[in-house]
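Complex shown without one protein chain; remaining protein chains in place.
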Amino acid sequence: MSLTNVAVVGFGYWGPNLVRNLCELDNCRVKTVCDAQASRLNTVRRRYPSIEATQDWRDLLSDPEIDAIAIATPVSTHYPLAKAALLAGKHVLIEKPMACSSEHCEELIDLGKRQGKIVLVDHTFVYTGAVRKIKELIRSGEMGQIVYFDSVRVNLGLFQHDVDVMWDLAPHDLSIMIHLLEKTPVAVRAVGLTLPELKHTSIAYLAFEFDDAVIGHVHVNWFAPVKIRQTLLAGTRKMIVYDDNDPSEKVKLYDKGIKLATREDIYQTLVQYRMGDMSSPKLDQTEALLTECRHFIECIQGRCEPESGGELGLQVVRVLEAASESLRSLGQRVEVKGRMLSAGAAA
Amino acid sequence: MSLTNVAVVGFGYWGPNLVRNLCELDNCRVKTVCDAQASRLNTVRRRYPSIEATQDWRDLLSDPEIDAIAIATPVSTHYPLAKAALLAGKHVLIEKPMACSSEHCEELIDLGKRQGKIVLVDHTFVYTGAVRKIKELIRSGEMGQIVYFDSVRVNLGLFQHDVDVMWDLAPHDLSIMIHLLEKTPVAVRAVGLTLPELKHTSIAYLAFEFDDAVIGHVHVNWFAPVKIRQTLLAGTRKMIVYDDNDPSEKVKLYDKGIKLATREDIYQTLVQYRMGDMSSPKLDQTEALLTECRHFIECIQGRCEPESGGELGLQVVRVLEAASESLRSLGQRVEVKGRMLSAGAAA
Amino acid sequence: MSLTNVAVVGFGYWGPNLVRNLCELDNCRVKTVCDAQASRLNTVRRRYPSIEATQDWRDLLSDPEIDAIAIATPVSTHYPLAKAALLAGKHVLIEKPMACSSEHCEELIDLGKRQGKIVLVDHTFVYTGAVRKIKELIRSGEMGQIVYFDSVRVNLGLFQHDVDVMWDLAPHDLSIMIHLLEKTPVAVRAVGLTLPELKHTSIAYLAFEFDDAVIGHVHVNWFAPVKIRQTLLAGTRKMIVYDDNDPSEKVKLYDKGIKLATREDIYQTLVQYRMGDMSSPKLDQTEALLTECRHFIECIQGRCEPESGGELGLQVVRVLEAASESLRSLGQRVEVKGRMLSAGAAA
Partner (left out) sequence: MSLTNVAVVGFGYWGPNLVRNLCELDNCRVKTVCDAQASRLNTVRRRYPSIEATQDWRDLLSDPEIDAIAIATPVSTHYPLAKAALLAGKHVLIEKPMACSSEHCEELIDLGKRQGKIVLVDHTFVYTGAVRKIKELIRSGEMGQIVYFDSVRVNLGLFQHDVDVMWDLAPHDLSIMIHLLEKTPVAVRAVGLTLPELKHTSIAYLAFEFDDAVIGHVHVNWFAPVKIRQTLLAGTRKMIVYDDNDPSEKVKLYDKGIKLATREDIYQTLVQYRMGDMSSPKLDQTEALLTECRHFIECIQGRCEPESGGELGLQVVRVLEAASESLRSLGQRVEVKGRMLSAGAAA
């Protein structure tokens, strides 16, 4: 088994999770961690004495032993860091969102292709047992035609300085939605609220149109007293509630729906409910980031294609761009630019 | 104590609840129940042998003993029934929504004033222990300035023939929102979905602007696998989660918020969370409809003014009209017409 | 369809529910309600003007039109009232527990047989959709061999004057346990607590032995801050959680268990878990008391045998007697007297 050497840039909130999971892999070695703050590097040295710690990210580029760089820095630095890494011949794993603009995403995708290097975007939820099981249920046809996707992701906290709540939280919901529905919305309307004295939008509602009858909706909120992570997904035959907070039964599949009947004596159509059993499938309990890190290394070692590659990262950013434009115009309908993701190309 | 004679028109879904609660009052007698379906009248006769049962609602108008009529019929009949009742000199309690158009609401309000009769709209939630406690908490100033109102009301069911999901479910959220915030939204954007083969919108998202920084949002849905009745209400000092499904702790008050700090060495404002205790106040457990029925009789007997009078009913309908127009235009911003409710005049 | 005339004695906490449900049946008429308190009879007259109201229960015995008497009075009066009713040729429905002593229960059973009259004990839970579904799951063999029955029934409230918490609450758990397991415990140990200044035990733990390896345990408590109604039932193949407080998914069936494996290289047996899906079956939503009342009338009219007849009532009382004796001896093992219920004779 070959060994891939990885460096991690950024040891703030998410970086430590990347390092911890990469360290669990047999075919991977975390060679270097880079962060601008010396105190964080001290933590690295205490926890992982064998890992090199540096404040200068150019050390990573010039180290010929490093095969890949995982980028867990503020969003605005994703593009320059990833570009430099690719140009230096490194594979990249980029924290979500992929970049601040779709142009930058496209450039990174192209550069990855030209350099023959893997570009993986860290849309972690795609690798959860829950989302993988839901995708399986949709693909099997068991749910019928999907009718809507509704997601609520609220809690108190983690007000970001560099991005608003949409760019911070909605990438999770958008990556899940695009991955599950296997298509990108054609248009979005977004409204929101900036709290007094703050500069970024802290609460936002995003409503999506698709090129068919499906609708999508995402509510992201940094200013809520409780943590809610709940997605409703309705098909014409079955419906799902995906509650990421539920420790034991995250996915519940309801055999519920409506059936139409026509009573002959009257002209109107009768809507009746069909109420059946609920079941909660057993899910793979592996930490999603471990699955993702393993997948990243396997892509690098040539054994598979990224499930959350640059294309998914790009679609998410395109939707965010459209949502931002809509938010600025107080909810005007804004089309998502660029070609839509064709079915089956969700990676 | 004087005795008020009441008739109830409509013995379908809600009418039996009205009859049951009115029968509990000492100062009220249910004299007659009217319904077009003979089978329902048989149920009335079996349960309440002393109540007269009729298929002809004109019997109610011509009965001089009947002081008031409670109207629990399909929405389209509210206006003609209430108008006839008022003209016949009866007080009216009208099922929500008050009427199909704001013009009809205005006409009924005026007619009520001219006839000197009470017009009460059955916005039951206004009378719940939960909403009354929340109103008390807002009024006390304990929550600070209210920042947003977010309500989700979804379940599988009760597809109506005469109205869509907005006109069916949103009156609850709108009456609660207008009652608590003591103001009407100035504009609304609504998007939704009509399920295949059905004629009415079954899922809708309504986003509200107010004349200040507050925002409101309501998600109503007839096609969801689970019943959710949850409202988030955030103030600058405290926040509330109101979960109507929770049997014992419907209202939770969170001593949480943010505080802004400026670190001198850097230019940026720091957002920090303030996490304190949660408390769940004891609520009045009286069935809201009983409180409302008692209030209706007290208004008739001259002891108070309606808390959910025609004006609240009108505001709700005006918002619904604007929402319907927005829905037809796929989410265009539509202003709520008519003068706004001034603070303190929520009734 | 013949019409059975029923009288209800006792219009306190449970009596109104009996009257309300009996009134829903087409083949039954509530002719008379009897209660010693005049104010309660006023409530009867207001709600049900056609029902006769009396303070003297002997009026019921002497009324030849009355076919059956439902007894919802304090426990100590069950035996004399039921005996008098049976002697007067009336069928009886007796509130739980059936009587204060097993001798009285036996006498009522015998008297019922001699008089050819139905004796039904109001063990309402036996008629719930949840318990019926669980019984079906056990009988199908899907759960494997039942290993234990554990039930917790606690809340703040309803301190009774005439009985302790065991005689008040445990009849529910005991009737469910005996009905589901189709056998009566052979011995019981009970410990408990009497709150300062109160005369009755308010908290009790009952541990049961059966004639095989199964164990049972019941925790009943009047002095708890929250309402818990939860039963765990484990089989060798599947397990059930029955949460009576859950509005939508009362019964959850877990495809979980253990499997034993023997590793050859070491001598010890390995225990591994088997973790599978969970499913929550759709339940009949009919109010259990309505099902029971309908069943009572059908038994009277000769169409079936009581599912919760005197025999089940007797077994419950025998277990309570043994538990009371154990409680007095601070937890000594006390055998349940009398012959055990044989499988299939749970009614």
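We just call them A, B and C in the order they show up, numbering each chain from 1.
The rule we apply is simple: a contact is a pair of C-beta atoms (placed from the backbone, for glycine too) under 8 Å apart; a residue touches a chain by one contact, two chains touch by 3 or more.
Only a predicted model underlies this, so the values are computations on that prediction, with no experimental measurement involved.
For the options C:Leu3, C:Leu87, C:Val226 or C:Cys304, the residue in contact with the chain missing from this view is C:Val226. Remark: the omitted chain is touched by one listed residue; of A:Pro49, A:Pro64 or A:Gly116 this is A:Pro49. Seen across the whole complex, the unshown chain contacts subunit B at 249, 275-282.
The chain not shown here touches subunit C at positions 145, 147-148, 150, 152, 154, 156-157, 159, 161, 189, 191-193, 195-199, 203, 205, 207, 209, 213, 215, 217, 219, 221, 223-226, 232, 234, 236, 239-241, 252, 254, 256, 258, 260, 268-269, 271, 273, 275, 278, 330-331, 333. Where subunit A meets the omitted chain, the residues involved are 23, 46-50, 226-227, 245, 247-248.
Just so it is clear, only the chains that are shown with their structure count from here on.
Centre-to-centre spacing of subunit A and subunit B amounts to 39 Å, using the average Cα coordinate of each chain. With centres defined as mean CA coordinates, subunit C is found 52 Å away from subunit A. Each of residues 275, 278 in subunit A touches at least two other chains.
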